[in-house]
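The structure that follows is given in the form of structure tokens.
Every protein chain except one is present and positioned as in the full complex.
Going in written order, the chains are labelled A, B and C, and every chain counts its residues from 1.
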């Protein structure tokens, strides 16, 4: 879907905001795509984000894909709005075995107040990418 | 509700598993309660887990309450089972303004394969605790 | 929790709205409790609402508890607002074997725009009520 933006400066606005997230710094997240209605964040495996079996913690992946979905919604908001996560739901499809991950957030229904997004975390495998997390999220625009 | 356990050694089993989570070490999580069907994890504010406004990242809180719910389900499982998060849904009720947090996971419907849990993250305030996150989660027992 | 209402006429407003729901008439729903932040709807088993094994259809129960949660949120709204279901998530805890059901909706976090509710469907058994469905729902107030 093609979306038009309300804030021509959205890329810089979002990248600046992303830089302030201590959590994304800890996780090693890099914002690799910021387009109208879609944001990607890549992050590597590290011992700092594991669960008990040595794979990436499901909740940490959730944190990254939440961030991707929130900023995806934010790309379509005005410069005077903040994005707030109202809620999300996540299914875990496969174990997060791998060393390189990409979280994507995509707006599927933009709205003046409420936006609905779909998010995924994919792990890089030899032959391509495998989806390990699927998120359905509700984001909200609030005045700054 | 009162639950009986299948594994008398569940506290040690769960504490040992928890110690292996690099993510919980990064977050500073401490398991403060492990009882049949209920687990609490406390964690402090730190710059390593913030979002763009300097509060604790919603996704990081989700990671902790996911862990609390997973181990809550695990308390009622046999020593031969692993717990796996099938899915969860989280609502964000209030901003996570504070310095001390407690995540709780509670089994509301145990099952041989599928268990349903409710989780909360609360922030310590002067006059008590305020709920900032509410989780409804589905956990699964799989053979080790 | 004790909530105060914005519309003193909320009971009549909600009962009048409920009467207009063709779906609730088909299901045989009766609104048995309308209090600030809480609404109950009772409904009987009937062949018109079954799934393939002859029990009440999970989705039909969802429809009733959605209605209970929506009106629970509506009790705390002004007379100039409509309630809209943003989203919900439902876990199915037990088979819906029985002849009398009660769906309850309860506001756990009221808000000017967004309210979060918890809902349940319980089936009447000889010794009490058993929860068969647990819902976590997000409701929204919109101007009429």
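Everything that follows uses one rule, which is that a contact is a pair of C-beta atoms (placed from the backbone, for glycine too) under 8 Å apart; a residue touches a chain by one contact, two chains touch by 3 or more.
These numbers were taken from a predicted model, which means no experiment stands behind them.
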Chains in view touching the one left out: A, B, C
Missing-partner contacts on chain A, residue numbers: 89, 91, 93-94, 108-109, 116, 131, 134, 136, 138
Touching residues (missing chain, whole complex) on chain C: 17-18, 20-23, 25-26, 46-54, 57-60, 62-67, 84-92
Positions on chain B where the hidden chain makes contact: 86-87, 89, 113-114, 116, 138, 140
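The rule is simple: only the chains that are shown with their structure count from here on.
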Interface residue overlap between copies chain A and chain C, same or different (over half shared): same
Chain B-chain C separation of Cα centroids, rounded to whole Å: 28
Between chain A and chain C, centroid-to-centroid distance (C-alpha), Å: 33
Residues of chain B engaged with two or more neighbouring chains: 89, 91
